[in-house]
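Can you read through this structure? Questions will come right after.
Note that one protein chain of the assembly has been removed; the remaining protein chains are unaltered in position.
This part shows chain A:
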Amino acid sequence: MMHTVLFIIFAVVCVAAAINLLAQRHPINSALSLIVVMGSLALLYLLLGAEFVAAVQIIIYAGAIMVLFVFTIMLLNAGEEELSKSSRVAIVFGVPAVAVIVAALAYILSRGAGTAALGDFIGGPKEIGRLLFRDFLLPFEVTSVLILIAIMGAVVLARREER
């Protein structure tokens, strides 16, 4: 009972912060909403009994990545965004399409969730470590290529053209 109440509270906070993120016009406000989203997600993980994942979520997402976000916004001195006139196509097709997709997903999730077995995986540091450095070693290592490409992309696209 307690569990469900806590879940509903943090889920509502999470969704509300996510909507607020989109609605805010100043990037800093959006970034702060994102922290709330990350924080409430961490609490949801905690409710599932995954303490380690919750701690990592706070340290990496709400901590490190958000610092980078805020830092970038400050560096770029990004001001309030200007709203462009919303296109008619977006309203005529987009809004109903979003409504249909959300309704369909909600219907499906409410009917068919919660049957898969995860075995005895609880999400402790030991299990995650074993998964990351044994079963998922290849994806883990391949991520380095991904990061390398991202760095190269930043260098290539941001460097000033000579001549």
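What we mean here is this: contacts are C-beta pairs under 8 Å (C-beta built on N, C-alpha and C of every residue); 3 or more make two chains touch, one makes a residue touch a chain; residues count from 1.
Note that in this section contacts and distances are computed from a predicted model.
Here one chain is missing from view; checked against "NADH-quinone oxidoreductase subunit N", "Electron transfer flavoprotein subunit beta", "2Fe-2S iron-sulfur cluster binding domain-containing protein" or "tRNA N6-adenosine threonylcarbamoyltransferase", UniProt names that protein "NADH-quinone oxidoreductase subunit N". The residue touching the chain not shown here, chosen from A:Leu22, A:Leu75 or A:Leu157, is A:Leu157.
Between the chain not shown and the residues A:Ile60, A:Ala78 or A:Leu109, the one that touches is A:Leu109. Touching the omitted chain from chain A are residues 104-105, 107-109, 111-113, 115-119, 134-139, 142-143, 145-146, 148-150, 152-153, 155-157, 159, 161, 163.
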